[in-house]
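Just one protein chain is left out here, and the rest sit where they should.
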Amino acid sequence: MEADMHLTHNAIALEPLLASTSNACGASLLFTGTVREHNEGRPVNGMRYTAHEPLAEKALAEICREAEQQFAVATCHIVHRLGELRLGDISVAIVVHSAHRAAAYEASRFAIEALKARVPIFKQEFYTDGDARYLDGQTLDAAL
Amino acid sequence: MEADMHLTHNAIALEPLLASTSNACGASLLFTGTVREHNEGRPVNGMRYTAHEPLAEKALAEICREAEQQFAVATCHIVHRLGELRLGDISVAIVVHSAHRAAAYEASRFAIEALKARVPIFKQEFYTDGDARYLDGQTLDAAL
Amino acid sequence: MRISLIPYGPLVGVLGEPPLDLELEATDAQTLLAELHQRFPALEPWTQRIACACGDSLLGPHSAIHDGDEIALIPPVSGG
Partner (left out) sequence: MRISLIPYGPLVGVLGEPPLDLELEATDAQTLLAELHQRFPALEPWTQRIACACGDSLLGPHSAIHDGDEIALIPPVSGG
């Protein structure tokens, strides 16, 4: 994974994300989403994430820049994993570095909500009974 | 540092905090506070944190339990460092593991605000010009 | 003209594995979607829920479609 990429087919390493702070920043916030063993009451044993990668990369970069500008935080970076994930694997990590904590919380929350609304990534859930389904999601606001 | 302790005189290691999730939790949030190179316009070169340790330990444990109960999150854990810290050192880490993200953000924010209002920890800032001062803080609501 | 469609997520189950090369009359994203819904009635659950993209650009309803374009068909998104 290159430093400025937002999508990866490999396991997400948190240490490099956390290390990328500067001494100007007093607050850091790391959000991670992981594959849960249950969803809507059904036992899950894995996930598969796919994406329309060129647009997903661009949308993630835009969300990071918007978060930085709207909340005046020094850095917002998002990494989303694609491919097959097992229970406990990290699907998404969002790190925000900021001089003050209030902005860090707001920027991080903005970024995850925007990701879920605007980035062409698709989650397929696999259940322990062998069934699989794509989760319903949010319709992109274009070309309807 | 013992697993259930909240105060430490050693560097805070993030990996053990992050690793302590379970597969029931889809969202994790790690807040870290670090020593900034400026505060209120003055160049800083270090901090010293002291605490009335027996009460600080108890108050931090109470805040964690309150965060878990009020926001229905699986785990909230706080670690605060004491002693001499240099620029970039982590002074506090708060990790929350939760089934859903909204509760994780709320519980984490609650925990850091409660820490700043209720825990007898005292920050002394050292400036590059050789000056030092205790930061003003929040008065504990008792025995006034 | 000839368009290469790339369905994503649950749309793969309806339209098949990409790419899907079709002769279409549509000249913009809106009419392309209308034509697809007509040809593939199984797309009915996704009425008003598919967006189109070309490369890294999301297409508006009146964005032009050109011969040879690769058009991504984007159902509701569920990242995170």
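Order as written gives the chain letters A, B and C; numbering starts at 1 within each chain.
Definition applied: contacts are C-beta pairs under 8 Å (C-beta built on N, C-alpha and C of every residue); 3 or more make two chains touch, one makes a residue touch a chain.
A quick note: this is a predicted structure, and the numbers were derived from the prediction, not measured.
The chain not displayed here makes contact, within the full complex, with B. Touch with the hidden chain on the side of subunit B covers residues 33, 49-52, 54-58, 80, 91-92, 112, 115-124, 134-144.
Keep in mind that, in the parts below, only the chains that are shown with their structure count from here on.
If you sketch which chains touch which, the chains link end to end in a single open path, with no loop closing it. Taking each chain's centre as the mean of its C-alpha atoms, subunit B lies 50 Å from subunit C.
Centre-to-centre separation between subunit A and subunit C, using Cα means, comes to 25 Å.
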